[in-house]
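Complex shown without one protein chain; remaining protein chains in place.
Here is subunit A:
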Amino acid sequence: MKLTALSCQEHLEEDPVLSCHLLEICQTRVLLECPLDLSVLAIFLPSFQSKRKSHTDVMSASLSFLKENSGQVLIEGEPWYKTAELGLVEVALLDAVVVSNPLGLLGLPFLTKNPDFSAKIYMTEATAKIGQLMMEELVNMHAEFIQVHGRSRDGQLPSWLNVSTLDTLPAILRDSIVGRSLAGRSNWHLLYNKADIRDCMAMVHRLHYGEEANIDGCLKIKPSSSGLGIGASNWTISGARRSVAYIAGSLVTANSVKAFDFPALEGSQILLFGDVEFADESSTISPVGAPTLSSERGGNRGSGEVSGALRPDTTASDVRPQVAAVCKAAVETVRRGGSVLIPSSPFPILLELLDEMAVQLASVNLTDIPMKYISPAAEEMLAYGNTVPEWLCPSRQEKLYAGEPLFGYVDLVREEHLCGFKALHSADLQTVWQEPCIIFASHWSLRMGPAVHLLHRWRHNPLCLLILIEQSLDVELILAPFKPLAIQVLELPVQSRLSPKEVISVIQKVQPQLTLVPEFLLHKKLEATESNHLLSYRTGCTVRVPHFENQLEVQMSAELALQVQPKPVKPSKVAAALLHADLWSRDGIWSLQPASMAKCSGDLLPGLQSFQYRWGQVNVTALLTALKDRGLFDIHIQETASEEVGNEHFTTGDLKLEVETAVVEIRSPSQAWIEIRPNSSHIKADDPSLRHLIAAAVHSVLNSL
């Protein structure tokens, strides 16, 4: 088994932004996730600011596409999108792609567009649904750039990606684009279109939690809930010799969706952590066995005030503290008369935010504050959220049994306090627009979409509030094009990966024989665990996972078992039998079936099989009888020393016991000799049928199975 990490991360100290791995197991190549690096989208100028004079041209005419704003240099032009190091993947050899959540799906059309791609794609039904919505949303918003810049020609590299230009770019920009080596250029792609998305999704096998799928008969894979969002999954991947539990983006704290499913992972030999939070050195690792709930995440960034006591009824709630904090800040802002902008994508926490926002607005009697969700996916996402009881936590499932909407926002939609709109400019929205309001809007790193336009509108208003809820964003860079800003900015990233502490607790619960973690975790974070069971991987490198000595098992059909009749073997206390059968592999389980082909015994006599096992010594008297039984009478016996007829091919290594051999000569029907030694017999005869007759005679006087 081999694992190759394909994340674009260059340095150990960096937060690895992409979780993407190639797993080779039981002769099957599985790509784990195919995400896009959305953080680098921030190096582009937002669509609406393109072709405006307000920015300073930084460089010479040859670098006219670079614009400077608030100390940040950005690229003007149609953005390209960066995937993980897919160049390390031989597309034609890929057997399967496993996608754990919508974020892991965003780059997949780039792969499926390749005519060599023939792998099977697996994800949960919900991941497929939400992921497709997100990709379509991206294509929709990206159209803003095409409106401004026109459509790029296929196959033409943008100027900033030219090798010659790259060298002249500012170092920071260059690093974001290609890292230290120019090889990173191939990770950039011109965005796919809707037809590509459709083609890609048509290849997807959609699974339920706990549903087993099987890759070419040798691997069994099964998704289980990861707790991150609707349909988000971890996987167990098992073959005849290996079983791996693959942990993707996960959350072990309670929330509105089905909780992290520990039992599903138990019994796996290997635990693979694909996506782990990069916590800085200062975060303390508590000793083994300590509670692992991480509630101080927001605090780490020194921005949001997060505590479990925000709501009076938190005990029975499935709301994450960060979500409650976001809503609390929003409610306070609208109370002061300001509007709130929450750039957000459909996954993972949008529905939870809407729900909690409604609760908090109601608790302070502000239900007349309008809430809007503006995204091409808005309508569909809102409708979809009320049809997914199977993917939700038990308390939400109780709502199904009670015949109530699964999320509270459904009532708001009915009462028209919450509305979904496809775009900011839709006529319906203009007529009902009213401030203050709370807006959830799609954004893609604040470079396109309704969120960008609203931020531009409200940026000078100090009463308004912008809440950034997504992780691993360079806030300075993201906000640069909008500066100067008077709007308040609150950064409250919502956890979407396991923290190092949580990793330890998962290891303890699953009890694997071996754990694979990203290298940065190994250095200091995981001292608490028994490190001899840890193996680390780093970007661009392949880790070989050693074997475990485990008993291999095979199943035999009853039909075949009846054909086998073991007979006792004298000196030992066991019975043994020869077996000729067909070996099958199905769902990673080996089984033996009666042989379909007649054994190609060829020139061998019946009963004298090439793989026959014989032992014992040839008794010359018995051999003579056996030869006579076969019609051979002209027999002469000679005794000679073994050295003279020694044959280097038959050295058994145990010559001490016997130094004498017998030679039996046969003169009719033609000449033949039998050289008999303690542990071997050699037959010299030119006539093939005579050769076989003699062989059968020798065989008959030996012990065999």
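Following the convention adopted for this analysis, contacts are C-beta pairs under 8 Å (C-beta built on N, C-alpha and C of every residue); 3 or more make two chains touch, one makes a residue touch a chain; residues count from 1.
Just so we're on the same page, contacts and distances are computed from a predicted model.
Of the candidates "Integrator complex subunit 11", "Syndetin", "Phosphatidylinositol-glycan biosynthesis class F protein" or "thioredoxin-disulfide reductase (NADPH)", the chain left out of this view carries the UniProt protein name "Integrator complex subunit 11".
Listed residues A:L522, A:A581, A:V620 or A:I635: the one in touch with the omitted chain is A:A581. Checked against the full complex, the one of A:R241, A:R538 or A:R630 touching the unshown chain is A:R241. Checked against the hidden chain, the listed residues A:P115, A:G150, A:G403 or A:G631 yield one contact partner: A:G403. Here one chain is not drawn; of A:T367, A:Q488 or A:Q617, the residue touching it is A:Q617. Subunit A meets the missing chain through residues 1, 26-28, 92-93, 95, 125, 207-212, 216-218, 222, 240-241, 379-380, 383-384, 386-390, 397, 400-401, 403, 405-406, 544, 547, 551-558, 561, 564, 566, 569-586, 590-593, 595-597, 599-604, 608, 610-618, 647, 649-650, 652, 654, 679-686, 688, 691, 695, 698-699, 702-703, 705.
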